[in-house]
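See below for the structure under consideration.
All protein chains but one are shown at their positions in the complex.
Our next item is chain A:
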Amino acid sequence: MSHATLSPKRSSLRGATLPKWFAWAVAAGSLALGYGISAAAGLHSDIQWALIAAVLFVVGSYAVSAKVEGGRQARDRTATSLVWVAFLLAVTPLASLLWETAERGVKVLDGYFLTHSMGVVADAEPGGGIYHALLGTLEQVGLASLISVPVGVLTAIYLVEYGRGKLARAVTFFVDVMTGIPSIVAGLFILSLWVLILKMGPSGFAGSLALSILMIPVVVRSTEEMLKLVPNELREASLALGVPKWRTILKVVLPTSIGGIITGIMLAIARITGETAPVLLLVWGTDFINANPFQDPQESLPMYIYLQFGAGSDPAYDRAWAAALTLIAFIMILNLAARGIARWKAPKTGR
């Protein structure tokens, strides 16, 4: 029997398998080879040799695996390595962007920067801060959310719980259309309605109106999906207890799906926080602190970044990067908060 363990008998259930380190070995080999090839061919871009290495990795692991393990395992490895390559392609730019922003942004990002405006600072001078932009963004996004969340959630409730027939189909259609509206068009629409027809001046609120046009469809879509996930049995259980439909929605359907709804709302907020175009058209921008979103121009973070970058001096560049870092951090905190709330509110399954 001992020699059977030394050379395991070929059975139909056990094929030859490559060792675990095989994938890593191929990865290392193709990285080295890719680097060698590009050095020999005189290619200078990092992207070029990384792509060569990626192709070598996929092709190499398929070839070796097909030889040793057979066709099905080889295809499995190809699929796995394609997924890994796709993952790296997606993550590399993201990591590089975060790294770049953090590295350049921390230079001037401090308490002073967060609590002062650009009021008396010329674009070419160092100093100044983003207080006015931060305030503007918070107010505009807050107002936009105040408009969009009730409208969006109620629309979704209508579509899922009540909507039948023509009206529901029309609402769904227009929500789809709204999803596709470019932000600049939303800005132009509010510009023509609010500023040109109603003769109102630029203000943070005008920006909020345009932002809510962008936000409402996102809120409707995500809330709709979450409400559809609530099992019909729960609605029936509640109705069968003699609970009216509106209370069923309020006390059973919404609590069951509230985690997902909040996540959707937070993602919608994150999406509009970075919008520049409508803000540029409607809020105009200012270097001074304007805490009143209903009158006179305000600033917002994306616009601040745009204007500072356009100013073209080194201190302005630094401020732009620091503001970008603040914006990313702001959105990230929102996302983390959303995840926290979603986990906290999710239906509990523990015993």
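Points to keep in mind about this one:
Rule of thumb we're sticking to: contacts are C-beta pairs under 8 Å (C-beta built on N, C-alpha and C of every residue); 3 or more make two chains touch, one makes a residue touch a chain; residues count from 1.
To be clear about the criterion, contacts and distances are computed from a predicted model.
A single chain of the complex does not appear, and UniProt lists its protein name as "Phosphate ABC transporter ATP-binding protein", one of "Chemotaxis protein CheA", "NADH-quinone oxidoreductase subunit N", "Phosphoribosylformylglycinamidine synthase subunit PurS" or "Phosphate ABC transporter ATP-binding protein".
Considering A:19, A:93 or A:242, the position touching the chain not shown turns out to be A:242 (whole complex). Of the listed positions A:61, A:183, A:256 or A:286, the one in contact with the omitted chain in the full complex is A:256.
Not every partner is drawn; the one left out touches chain A at residues 164, 231, 233-244, 247-248, 251-252, 255-256, 347-351.
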